[in-house]
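A single protein chain has been omitted; all remaining protein chains appear in their positions.
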Amino acid sequence: MSEMPMAPDWQVSQWFNTLAPLSLAQLHGRVILLHAFQMLCPGCVSHAIPQAERVHREYAGDGVAVIGLHTVFEHHTAMMPVALEAFLHEYRVTHPVGVDVAVAGDPIPATMRLYGMRGTPTLILIDRAGKQRLHEFGRMDDLRLGIRLGQLLAEEAKMVAD
Amino acid sequence: MSEMPMAPDWQVSQWFNTLAPLSLAQLHGRVILLHAFQMLCPGCVSHAIPQAERVHREYAGDGVAVIGLHTVFEHHTAMMPVALEAFLHEYRVTHPVGVDVAVAGDPIPATMRLYGMRGTPTLILIDRAGKQRLHEFGRMDDLRLGIRLGQLLAEEAKMVAD
Amino acid sequence: MSEMPMAPDWQVSQWFNTLAPLSLAQLHGRVILLHAFQMLCPGCVSHAIPQAERVHREYAGDGVAVIGLHTVFEHHTAMMPVALEAFLHEYRVTHPVGVDVAVAGDPIPATMRLYGMRGTPTLILIDRAGKQRLHEFGRMDDLRLGIRLGQLLAEEAKMVAD
Partner (left out) sequence: MSEMPMAPDWQVSQWFNTLAPLSLAQLHGRVILLHAFQMLCPGCVSHAIPQAERVHREYAGDGVAVIGLHTVFEHHTAMMPVALEAFLHEYRVTHPVGVDVAVAGDPIPATMRLYGMRGTPTLILIDRAGKQRLHEFGRMDDLRLGIRLGQLLAEEAKMVAD
């Protein structure tokens, strides 16, 4: 499985819902659900964010780490961190959310570029060994997400790492 | 029915989705659905705004005027007009929306105070003669809204005015 | 409005959820929501029957009479009255339901023919004076149903009768 790339580290300028910054290395051994969103993206608000929040509330203790990434690539002035903070409060989002680092002269933020994301919502699954195993743009239904999560949870960290 | 108050005029600092400002007087003869919302209020986003938009798209030609009112009373910096504009674009809101006038030293904007609204979403129905006939805070289901709209539509402007 | 036909009387072989048979004449002065369904019609089960039941529970005291009509025109052996009775019990249907009279040699029952219904679900609105005002085949959304109900409720029985 040499073609499966290691997930690159995210670049975050500010965190919400976590006391300390979170890195990929710290989450080694867990299955990571990384979801990129914008607070004014309707499909994120109605589907992807509540779905990620449910995974966090129900499976955070069972080996899954859910990370939200605010990847603003349009309407930048409308989605500043102060607005995101109000949004997370009003929508009762409790999982950690990082603000993707802005790049001078580029509307696309750093991590979004690094992962080659096409838009929001984007859902990425990273296995216990840090390899990227799924990258999906658009709405992903619960059943399919569950099956992929279940398969990754069944893998031993060391098996994949070897 | 002398106890039925005339609806007070709204006070708006900026309009979207209309070429010219709109006043109650201009809409005389039509049934008005006035809905107060905040762009970061989950119940507004998931229910009240799309409901108002459906009424606008399906009944604007049949004697109903739908007016949105952005009554920001919390998280003011997160819901500036520039953010509202992005929101209306992303959520494909096509009915006229006014920004309720801010009042110095008061978190509650002017029209919200004038109508005695308790929060968002709030839905107000005004009859063909300009009288306020319904004021409801919270989620209103389609069936009940439809019945009230149908009853008001059945009234002749002059009958009520007398 | 001379072209608006008087609604024909329904023909029912057996009633559920009512102590005595119900006729159009008895309901004169009320707005009647007559909905034709089959217990094995998916659109009836998921939408039309619960919609009619909600109208019954919320507006039966406000001048609306809801009548269900079991118009079996296919799978006759699967939808006998004994099966309908179990269905009404399991789905907690509390509004009156009549079984449309079977006609020898015809798969279509009598009232279904009389009203010229094309299938199920079919929703018919009859005004306070007994005139048929709406006949709709297929799914009808709550907002539109509400508006039509509201308009009919606003009519005085005598005004229409004249």
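A, B and C label the chains in the order they appear, each numbered from 1.
The definition used in the following text is that a contact is a pair of C-beta atoms (placed from the backbone, for glycine too) under 8 Å apart; a residue touches a chain by one contact, two chains touch by 3 or more.
Everything numeric here is computed off the predicted structure, so don't read it as measured data.
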*Considering the entire complex, write down the shown chains that touch the omitted one.*
A, C
*Who touches the missing chain here, C:20, C:82 or C:104?*
C:82
*Return the single residue from A:32, A:110 or A:149 that touches the missing chain.*
A:149
*asked:* Using the document's contact rule, name the residues of subunit C that touch the chain not shown here.
replied: 40-42, 45-46, 74-75, 77-79, 82-83, 85-87, 89-91
*Which residues does subunit A use to touch the chain missing from this display?*
51, 54-55, 58-59, 141-155
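Following the convention adopted for this analysis, only the chains that are shown with their structure count from here on.
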*Just knock out subunit A conceptually, keep positions unchanged, and give the connected chain sets.*
one piece
*Whose Cα centre is nearest the centre of all Cα atoms in view?*
B
_Of all other chains, the one whose Cα centre sits farthest from subunit C_ = A
_Please tell me the distance, in whole Å, between the geometric centres of subunit B and subunit C computed from their C-alpha atoms._
35
_Using Cα averages as centroids, what's the distance between subunit A and subunit C in whole Å?_
51
